[in-house]
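A short write-up of the structure that comes next.
Every protein chain of the complex appears in place save one, which is left out.
Each chain gets a letter, A and B, in the order it is written, and its residues are counted from 1.
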Amino acid sequence: MEHRRKLFITLVLAITLLGSSCWDRRELDDLAIATAVGIDQAEDPNKLLMTVEIILPQNVSTPGGGGGQGPASLNIQSQGTTPFEAAKRLTFESDKRIYFAHNPVLIFSEEMAKKGILPAFDFFIRDPEPRRTAWMLVAEGKAQDLINVQTILDPITGLYIEQLIESTGAASQIATLMVQGFLERLMSPTTAPYCSIIRIKGKENNKSMELSGTAIFKKDKMVGKFDYKEGRGLLWVLGEVESGIITVPCEKEGNIGLEIIRADAKITPAIIDNTLKVIINITEEGNLGEQECPIDLTAPEAWQSLERKQAEAIRQEVLAAVKKAQELNADVFGFGEAFHRKYKALWKEQLKNNWDEFFPDLEVEVLVEAKLRRTGTTTKPAVPE
Amino acid sequence: MFNLKKLKFLQFLISQKPLKGQQSDKGQGDKRHGLTANLKRNITILKDNLGTSGDIVYHEFTMGTEGRPDASLIYVDGLVNKTVINEFIINPLMLESRSVSEKCGIFPNYNIDVIKNTLISVGGIEKVSTFEELTDSCLSGDTVLLINGLTEGLVISTRGWQTRGVTEPDTEAVVRGPREGFTETLRTNTALIRRRIKSTNLTIETFTIGQQTKTDVAVVYIKGIVNPGLVKEIKKRLKSINTDAILESGYIEQYIEDAPFSPFSTIGNSERPDSVAAKILEGRAAIIVDGTPMVLTVPLLFIESFQSAEDYYSRPYYVSIVRILRFVSFFISIFGPGVYVALVSFHQELIPTPLLITFAAARAGTPFPAVVEAIIMGIAFEILREAGIRLPRPVGTAISIVGALVIGEAVVSAGLISASMVIVVALTAIASFVVPPQADVGGIARVSMVFLGGTLGAFGLMIGFLGGLIHLCTLRSFGTPYMSPLAPLKPLDWKDVVIRFPLWTMITRPSSMGWNNPQRQEIAMMPAPPQDGEESGPAQK
Partner (left out) sequence: MELERGKINNLHLTFLIIGFTFGSSVIISPGKGAGQDTWLAILAGLAEGLIFAWIFFTLAVKFPGKNIIQINEVVFGVFTGKVISLLYLWYFFHLGSLVLRNFGDFFTSLIYFQTPLVVIIGLTAILAASAVRNGIEVIARCSLVLVPITIFAFIFDTVFLLPETEITRLLPILELPPKDFLKSSHSAATFPFGETVAFLMITSSLNKNSISSMKKFALGGIIIAAIFFIMAAIRNAAVLGGTAEISLYPSYVAIQLIEVAEILSRLEVAVSFPIFIMGFLKISVLYYSAVVGSAQILGLRSYLPLVLPIGTIMVVLSITQFATAVENIIWATDIYPFYSLPFQLIFPLLALIAAIFKQSKAGAKKAGEAQ
């Protein structure tokens, strides 16, 4: 009896499974893997234009030979009132289902960003397919033009952009943010989101692209832009500077390049005499990277003066960023959240809803403790005697 | 459990009466009778019983000089040692008896005890008085001596047939460890075990099973270590076997196993005397079947498949890594193709982007869905494997070359199967050989997993995994839960599961075996160099 029942259950199972075989299965060859998504304003103001770069796997050169014939990726476009609608319409142009799960970059045109990206943003966090670890970007000009650039270093534009962003740490002058981080800042009542800006470089057949700064958002609208210096100022405060060069003038002619080894920051909010104040403590360690002037910097006084110069340079960068942010009235540094953490009641009663009135006049004090550790392989400069 | 009554109608097809009655085909009446005093009559009855097969020798002679009683030796040619018969039975009976017996006055007042005790110089003589015993021992290779005028005969142990020598087993090769393997002869096998366990408690109980084959089956265990309930249960199950033939230990296995419908075997087998001895020493019992070198051990635990005899001979560190590798291989061999299929046809987001592009490039242009590819390659592999095993070795090499070329190269370059699938199937195939005892199950489970992974993705795999686990947790082998010591948890037995602890830490025998006698060694056995001040060996001065 029991075994007949077992057999019966097995049969039912087998039939159910066989019947189910076409529900959620998507063969790899039926998928078009998206590697870049660009969103532009369409000509119709109610619509947006979605540009998606998809991989042509057969053309991607593999170590075992094969491939390499023709371009490795293809760009397809469609219009829709929402990104999801546009995404579904992409299949008008592609014989395969567009697969967003591996998309590494999400690019909004500057026009879209200034108009507000929230309506277009929801799809990328609600749908389980797109990854929240994709990088947010704003394109100067149109996103579609950017995606259309044929990059040389990596045949797949999207992966190339991803590499560009992931290597920004070397200079630490551009702040980058993923979809998840962007969302978190977007949801905060005070903190402003930011993301990197990318633009086309060169003309005609010799086009490439470069990251040109950091876009600053107020809520979901782009309100301004940090240049490289301000970008690093932002990263100092966030404690995300990984590496980079600080250039300070030499006492004689020429400059000195100091390499950043590690840095950390601490934001301390304070209320002094009924005014809000933020104290930013930055600690930094660097190495003597290069020097143009023929001075022996390893002498104790020279060394100390160099450290002071370094600290001052950092301070100036931070202050520039703070100044710009206050002009834009966009709290990219998260000062508001710092007050939230420390002054719970005050924040809830006064600051939370009126932060825009407090932030521009916020007093910011920057304290930098910069150290120089090593001199590289030489001590004194190579000067012909 | 399975209702045997339903099979009863089948007995109409075979015979009207149940098997129990089918004792023998002919001479049933005489067989149970005792011997008569008339040798001629005895021989006639014997011939009637044994038949007139060419290999049965009836050697009639007179004991010594004329006038003395006639005698007859009956044996099966080929099963007996001729030298023993000639030199130690016929020679004393015919020649030496002439001089010796006169003085001692054996004749004419001869009786069977005198002959047994004074004349025949062979170890292992027994008196018998029924034809049944006579025929049975004769067919087992003993020699029967019948003497005119006596109602008892002698069964003289003269077994000696051509056997394969004790060679290194092919199935469980080791780098370090003994090279001996069991043979097809029961006695040799028991001797191989006895040589390793010279304990008075080592018990070997012999049964005869099989109406026609009359196969000797021995149950071997160590009294005081084995759980008495286990031995009782084995004997009960062995006694309930009523069939005509036992040709290999696999027959026994299938008649006494706990879960006949399970793909998992609940009875272990081994060809190595050292590993069988180790298992007996842990409290298991072995069942040796005459005619096969495969010795059964019960109870079997799931984790035994991952243990090898060599694990205990080598140092524990590398062994533990190898153990982990075996578990990993087992999982690869079952889940490998299933996971691959689930990944490429359901969960592409899990694959790292560069790898996904490679997969996609490999898959581009192949005509079949990944599931079908996996099934085709799975079947192709099984065919190749089967062909490789069955064919004579030189041809087997040819098969593997053809297989490697056709499957590995041509199929991919023709664009029929994606290269990544070939790699996955090949890896799985290799992994499945790492744990030989579970290789059969692996084959079945692999196909199911491909099917489940291809229809429901990871959810299907999970269903398969859980279903398998529930099944494994239900299994018992002679009362011991199959998944012990994992489930039920026996923390003390974990010393020999994933990590093989040093031997001196294995103080207790596995508790899963019933634990008649838990402690196997002293507690403080850790080797240590002599401390300062202690007497030491070759002291340096």
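In this text, a contact is a pair of C-beta atoms (placed from the backbone, for glycine too) under 8 Å apart; a residue touches a chain by one contact, two chains touch by 3 or more.
The shown structure was predicted, so the numbers you read here are calculated from the model rather than taken from an experiment.
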Handout entry: Residue in contact with the excluded chain [from B:G54, B:G67, B:P352 or B:P529]
Key = B:P352
Handout entry: Sole contact to the chain not displayed, among A:A101, A:A139 or A:A265
Key = A:A101
Practice task
May I ask which residue of A:P45, A:P128 or A:P384 touches the chain that does not appear here?
Solution key: A:P128
Handout entry: Sole residue of A:Q180, A:S243 or A:Q350 that reaches the chain not shown, by the stated touch rule
Key = A:Q180
Exercise for the section: May I ask you to list the residues on chain A that touch the chain which is not drawn? Expected result: 9, 13, 16, 20, 23-24, 101, 128, 131-133, 180, 183-184, 187-188, 337, 340-342, 344
Exercise for the section: Quickly run down the residues of chain B that touch the omitted chain. Expected result: 346-347, 349-350, 352-354, 456-459, 461-463, 465-467, 469-470, 473-474, 481, 483, 486-489
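FYI, only the chains that are shown with their structure count from here on.
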Practice task
Measure off the straight-line distance from the CA centroid of chain A to the CA centroid of chain B, and report it in whole Å.
Solution key: 66
Completion exercise
Counting only contacts in the complex, chain B reaches chain A at residues 1-3, 261, 344-346, 348-349, 353, 356-366, 369-371, 419, 451-452, 454-457, 460
Handout entry: Residue numbers on chain A that touch chain B, as the complex places them
Key = 1-3, 17-18, 20-21, 24-29, 31, 33, 35, 55, 57-58, 60, 62, 64, 66-67, 99, 101-102, 104, 129, 131, 159
